[in-house]
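Structure record follows, encoded as structure tokens.
With one protein chain removed, the remaining protein chains of the complex are shown where they sit.
Which chain is which? They are A and B, in the order written, and residues in each are numbered from 1.
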Amino acid sequence: MAGVEAALERLGLTLPAVVPPVAAYQPAVRSGDYVYVSGQLPMVGGELAATGKVGAEVDVERAYELARICALNGIAAIASIADLDEVARIVKVTGFVASAPGFIEQPKVINGASELLGDVFAEAREADGRRSGEAGRHARSAVGVAELPLGAPVEVDLVAELRPTAKMRLV
Amino acid sequence: MAGVEAALERLGLTLPAVVPPVAAYQPAVRSGDYVYVSGQLPMVGGELAATGKVGAEVDVERAYELARICALNGIAAIASIADLDEVARIVKVTGFVASAPGFIEQPKVINGASELLGDVFAEAREADGRRSGEAGRHARSAVGVAELPLGAPVEVDLVAELRPTAKMRLV
Partner (left out) sequence: MAGVEAALERLGLTLPAVVPPVAAYQPAVRSGDYVYVSGQLPMVGGELAATGKVGAEVDVERAYELARICALNGIAAIASIADLDEVARIVKVTGFVASAPGFIEQPKVINGASELLGDVFAEAREADGRRSGEAGRHARSAVGVAELPLGAPVEVDLVAELRPTAKMRLV
């Protein structure tokens, strides 16, 4: 058993159902060999796993876990329109952290997303042999914002590059 | 009469003059088959249609209208460097909402931009027959920020994909 879904399983992760957009857009869009993933909130089973500001109601360890959930939802969004094993690399991650005044550890929070993406795609490569060791290593911006939709503490969007030969999944 | 400009007319919309950048950048830049549109403010006739924070001075219905104006200005920015009928799809929209403390309805606000883009490009397709029904359906992030340029309540940027055969408009 190989590939990204197997890697998720070995890491003890279950790919969730894709989170329906809160509004008039798509969870993910393919353009050429790229997938643009919409801002993902830490939704679990249709509800936010937490609300509040990081540095106040939500501590940095919990926020790290929430960023992992955002990234997992992002992988689910990619899977809704493409074959995960055709992901050549995660190119860019942008992490928005709803920050209490004076909270400046946004990088530690968004590491939850970065490390999950690194783990999942590195695991897939080891079992698979096809995948570049760079698949999960991405450029990133992390910033502290005033408020996020529904009161979410974290929002993460990303851009993934597919192999040139990747076919669209028929849906 | 077909195409995007006709669709705008049927929707009762007039494409404004492109908004000159506030500073040292371009309203839109073409790179390969993509157009990157700079962050658009809700400018009408050279002035902001409103200022203030959404959830305080500006309510969500008004902010929705302002996001529509941002998107219309974004379409004008695309039109300044490419033929609108060569837009294959809007790929990504990022919406920044200047948010009063506790305002968490950023998605409702940015729907103003998303729905306008959907309406314009879907209308164009129906009349035209050439255009994919997906042309206006995009990935999106919406976040609540502390302050926006000139005191604007909303700022929207976007990435559009052109058909591979699209030619640059001579200017």
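One rule holds for everything that comes next: a residue touches a chain if its C-beta (ideal position, glycine included) is under 8 Å from a C-beta of that chain, and two chains touch if they have at least 3 such contacts.
Source: prediction; values computed, not measured.
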Given A:Ala24, A:Ile69, A:Val93 or A:Ala152, the one touching the chain that is not displayed: A:Val93
Absent-chain interface as seen on chain A, which is shown: 33-34, 89, 91-93, 97, 99, 101-108, 110-111, 114-115, 118, 137-146, 159, 161
Where the unshown chain meets chain B, residue by residue: 21-29, 31-32, 36-39, 94, 96, 98, 145-151, 155, 157
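Here is the rule we go by: only the chains that are shown with their structure count from here on.
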Whole-Å separation of chain centres (CA-atom averages), chain A against chain B: 25
